[in-house]
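One structure, as structure tokens, below. Some questions next.
Just one protein chain is left out here, and the rest sit where they should.
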Amino acid sequence: MEAGALATPPRPPRPVPAGPTWRLADRIGIALCWALGALFCAIAAAIVIFMLVQGIRYVRPSLLVTHPTAGFNETQTGGFLDPLLGTLLVAAIAIAIALPLGVATAVWLSEYGRPFALARLTESAVEMVAGTPSIVLALFGTVVFSSPALGFLSRSSGGVVFGRSFFAAGAILSLVALPLIVSSTREGLQAIPTHLREASLAVGKTRFATVRRILLPTARPSVVTGTMLGLGRVIGDTAIIVILLGATLRFNSAGHAPLLGVLKGTGSTLTSYVYQNSPSGEGNQPSKAYAAAFVLLAIVLVLNAAVEIVRRRSQVGSWNP
Amino acid sequence: MHDALLIEERPHWWSDRRAELTLGALACGVLAVVLAMLVFVVTAAWPSFAHNGLHWFGSGGNVDNQIRTIFLSGDQGGPFHWQFHAWPLLWSTILTTGAAVAISFFCSVFVALFIIEFAPSSVREILQPVIRLLASVPSVIYGLIGVLVIVPFIGNHLITQGQKQSVAYAISLNGYSLLAAVLILTVMISPIMISIFCDGLRAVPRTWVEASLGLGVNRWRTYWKIAVRTARPALIAGTVLATARALGEAVMLAMVSGSVGFAPNPLDGVIFFFEPSRPLAATIISNSEELSSPPMKHTLYAIAAVLLFSAAMLSLIGWVAKQPMKKYAVRG
Partner (left out) sequence: MKLKTLALAGVATLALAIPASAGATTLIGSGSTAAQPYLLALFKGYTKLHPSIHFVYTPDGGNAGVKDVQQGKSQFAAQARAPLPSDAGTTYVKLFLDGLCLDVNPANKLTNVSIQQVRDIYLGNITSWTGIPGSGLTSTIDPFGRDTNGGTYNFFVSSVLNNKPPSSRVTPLLSDGLVANSVKKDPNAIGYNGLAYFTPRSGLKALKLNGVPCSALAVKKLRYPLTRYIWLVLPTANSSNKVERFADWVRTSVKAGQIISKVGGVPAFNQTAKKKHKK
């Protein structure tokens, strides 16, 4: 008999809290973890509480429904109804362009993807757009939309194209949202096990019908997540709006068609409104800027909550056992 | 036989071949737009590079004066001036982005570990949405917080009179500084890194962690040696994304970094942190109203081309760094 085997019974395996048996490096590690975690919580709380306090001080429901007017006095300058509608409008245009394009690209990349070189090239291109600074995209937009060929998308008088409109801003913003939708949809599609596709093909459906009727509905939570993330980025973008939307306080439609004129004209969004009215702009009304920023953050919060709800609901009927 | 089992699809117009071609065409449309962007930006940037050669990236002369000369030459109709040595701007970009990413990476790893494992669950529930919210705050708000809180604090409480006088012949130290820029940029890009690191840590198979704990390894070493090592692809992805965001940040840095084309000198000691500078993206937005002057337009597009190129290089570096880790990957 071996003395060692019966000498001591094995210790029950359980995580040991930091104690005197730990090495110094480990103790420093855990201390750093807690310290930095607490610091991060403090900073996050400070920012959130700052925005909350400033928002509650300055937000009134009347601000949401009054048109903005110009002036140097706080009482003269109205609310931010136009920027609010502008944010929703520009987000709608961006998502309307990015969603079909993004889902189509993701489906092609993950389900088809021949020739391989083209597929890899498209993948790299989408990744490059994800890393491009929005100011570079805005400059690209000024070049493209000032050309006479695309003059119908913004105001033009006598053959000279203005180049700034909701169409222009929305189109470039769709480039911002596109990589998020593509990557999220691809992950969702790749998470579906192959036996599902094979079963569908075995039953006789074409590949496209498989995609349409089985894969996309299953991957719908990922598509929604990607769309919401893209929407969040689109709503918070400042540089593209400032350069491509004209930053006029109210909607200035080009032409007389009710919706088309607005889309071809200039306007503003909550982000450019905050930019202009903060001390960094010519408006110099911090109270309105904080109120608008609060509304913006509230919209982002609602969006994030929606993403969470969709994610939780999707886990009920997911394919992962 | 059984209609429920046999699902016959008549060959519709959306047959497989056509569907593939349509989807492929849409995807290639996206590719075409991105390639067009590359072509446009590089074409518009070419005159500035052509007139300056490699000296574009070098130093020599006051960058702000060069910008002013370029703009006036185009605005007032004389012969165009092109001379532009962008080194102070490049150095400022390298400093702010490098420092912010380094500090943020160090902190984010620990914060992500904290959130995933060591935090009490109530704190964890609150932190997840808060992080996502922080990642979506527009950069103007960060700039405002910087201008209203951080810059006056640095200017009035951290910089001494003696320091100001020692450099008074060249620049004024008033709080708009490298320190303010790096601090706020770090806070700005941390939520991105933290959320991606958290996703990566969560994807580590629970069995691996429990096996390690079962062998008697203490909690810290388990997570540090096993979970963090496994999540290395996520660490790289998060770093690449955060670096891209830091490179492209224009509005906040234009408000907070001092906006002077000055290359901070590390040999200045403590004063180095208080020196003003101006990164590339902030230069574009500071001069965005001067696009009407042709040589200025080409110079600004040249700066944009440099930013575009660095974004592409980042993606490449990220891909290269992930390759050796594929054999340890949890998911392909």
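By written order: A and B. Residues from 1 in each chain.
What we mean here is this: contacts are C-beta pairs under 8 Å (C-beta built on N, C-alpha and C of every residue); 3 or more make two chains touch, one makes a residue touch a chain.
Model, not experiment: these values are computed from the prediction.
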{"item": "Of A:61, A:115 or A:258, the one touching the omitted chain in the full complex", "value": "A:258"}
{"item": "Chain not shown: contacting residue from B:40, B:56 or B:71", "value": "B:71"}
{"item": "Touch residues of chain A, complete complex, unshown partner", "value": "69-72, 76, 85, 88-89, 92, 155, 157-162, 164, 246-249, 251-254, 256-259, 261-262, 265-266, 278-284"}
{"item": "Absent-chain interface as seen on chain B, which is shown", "value": "62, 64-65, 67-68, 71, 75-77, 147-148, 151-152, 155-156, 161, 164-165, 168-172, 174-176, 254-255, 258-262, 276, 286-293"}
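Definition applied: only the chains that are shown with their structure count from here on.
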{"item": "Separation of chain A from chain B, taking each centre as the mean of its C-alpha atoms, in whole Å", "value": "16"}
{"item": "Contact set on chain B toward chain A in their complex", "value": "5-9, 14-16, 19-20, 22-24, 26-31, 33-37, 40-41, 44, 107, 110-111, 113-115, 118-119, 123, 127, 129-141, 143-145, 147-148, 187, 190, 194, 213-216, 218-222, 224, 240-241, 244, 247-251, 255, 281, 284-285, 288, 291, 300-301, 304, 307-308, 311-312, 314-315"}
{"item": "Chain B-touching residues of chain A, taken from the complex the two chains share", "value": "11, 13-18, 21-22, 26-27, 29-30, 32-34, 36-37, 39-41, 43-44, 47-48, 50-51, 100-101, 104-105, 107-109, 112, 118, 121-122, 124-137, 139-140, 142-144, 175, 178, 203-209, 211, 232-233, 235-239, 242-243, 271, 274-275, 278-280, 289, 293, 296-297, 300-301, 303-305, 307-308"}
